[in-house]
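Once you've had a glance at the structure underneath, I'll fire off some questions.
Complex shown without one protein chain; remaining protein chains in place.
As written, the chains take the letters A, B and C, and residue 1 is the first residue of each chain.
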Amino acid sequence: MIIKSVMPCTGELRDNEFLLPVRVYYEDTDAGGIVYYANYLKFAERARTEFIRSLGVRQQDELEEENKFGFAVKHCEIDYKMPAVLDDELVVTVQVTGLKGASATMHQEIRRGEDVLAEIDITVVYLSLKQKRPVRIPKELAAKIEQLM
Amino acid sequence: MIIKSVMPCTGELRDNEFLLPVRVYYEDTDAGGIVYYANYLKFAERARTEFIRSLGVRQQDELEEENKFGFAVKHCEIDYKMPAVLDDELVVTVQVTGLKGASATMHQEIRRGEDVLAEIDITVVYLSLKQKRPVRIPKELAAKIEQLM
Amino acid sequence: MIIKSVMPCTGELRDNEFLLPVRVYYEDTDAGGIVYYANYLKFAERARTEFIRSLGVRQQDELEEENKFGFAVKHCEIDYKMPAVLDDELVVTVQVTGLKGASATMHQEIRRGEDVLAEIDITVVYLSLKQKRPVRIPKELAAKIEQLM
Partner (left out) sequence: MIIKSVMPCTGELRDNEFLLPVRVYYEDTDAGGIVYYANYLKFAERARTEFIRSLGVRQQDELEEENKFGFAVKHCEIDYKMPAVLDDELVVTVQVTGLKGASATMHQEIRRGEDVLAEIDITVVYLSLKQKRPVRIPKELAAKIEQLM
């Protein structure tokens, strides 16, 4: 799986799985010498953002509109299997596992070479930031996501 | 539950539940105008650290010893119920729900007044950082934790 | 200078210098075993926020108003003298050194006991977030700040 060197910074889709290369920097680590446990969620969100972007959605556009929209995380489960350390070249994956009305579920992995360092199962909800409540994912976007399941 | 104003910065134990006051600053928020989802895990870790400290353990001491030890998160489940925003005065709780050999489970809540904004269920493992493997929680510490269940 | 134990979480003013106690957690440290260099700026911002709050200004209120306002950092100079480590009890200070129209300058220190770990000189500008340009600091707030110089 020496796929990283040819993977673009913006990630890419391979067989319905989105892959983003992520490098571990000092900012990600802690005094235990490993990546701080909350920072895996940052990596995961970068991958989801690039995945959404690869479908043609620009989040900042949605924030700038009169009626702001965005995905918010509703539920998240993380299993930490092995620690990542400084300088690691990781690959963060996104796989859509469900889609229903205003919400979607995704399975994500943090990988280093053949090793899976962490597994994340996440539920995101599409929100109207102004009304602070979930709204149905726009048809066009939902159709694109559905294709990848 | 107007307990915050009298709560020390280092938190305190009330009926087997540890409570830590946490203020939301700009660093914790994101462009959606709410606390970034990974940062609830920072708040949770601050509460666990103060809880452990209240039992008489100083983490930096354990890092400085020849044979370094520390708690690492093995599994984590978060349910996001309501968003926290800038300037919020939160209370982060820790309740020990299980203890076995090298690991402990805890239930944590992020509260704002009467509201529970997030619920976190976490499994931590006591690690030898040098040998990179779980080791039995020291008897004295385990006994102190057990008292609080 | 054993002032920390009696200092409230929200900090306090002593002789025109505002003091905020800050504890170092895992999230603040890096794999070098010390506080990550950018995180001193987080500590500094917490102290400025509590300082402003002590003057009766609530930043979230200003974000929620139709016409949003807030202080933004324009210039910042940091001198790192000694590293802070996990579990340190720090005191972060704020001293107003200048005030002119839309901007203010402040001198800040990160202290551990008698030691000054870092010195920060900062220029903040009062901004209309909607118009994205500096505006004169409101008279009432400016008067309060001026008293502390």
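Here is the rule we go by: a contact is a pair of C-beta atoms (placed from the backbone, for glycine too) under 8 Å apart; a residue touches a chain by one contact, two chains touch by 3 or more.
On a predicted model such as this, the values are computed, not experimentally measured, just so you know.
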Key: Hidden partner chain, touching residue among A:R46, A:H75, A:R112 or A:K144   = A:R46
Key: Residues in subunit A touching the chain absent from view   = 8-10, 21, 23, 25-27, 33, 42, 45-46, 49-50, 53, 58-60, 63, 85-88
Note = Omitted-chain footprint on subunit C covers residues 31-34, 37-39, 41-42, 45, 60, 63, 70, 72-80, 83, 129, 132
Task = Touching the hidden chain in the full complex, which residues of subunit B are there? Just list them.
result = 26-27, 29-34, 36, 38, 85-86
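Criterion: only the chains that are shown with their structure count from here on.
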Note = dist(centroid_CA(subunit A), centroid_CA(subunit C)) in Å evaluates to 33
Note = dist(centroid_CA(subunit A), centroid_CA(subunit B)) in Å evaluates to 25
Inquiry  = Where in subunit C do residues touch two or more of the other chains?
reply    = 26-27, 33, 85-86
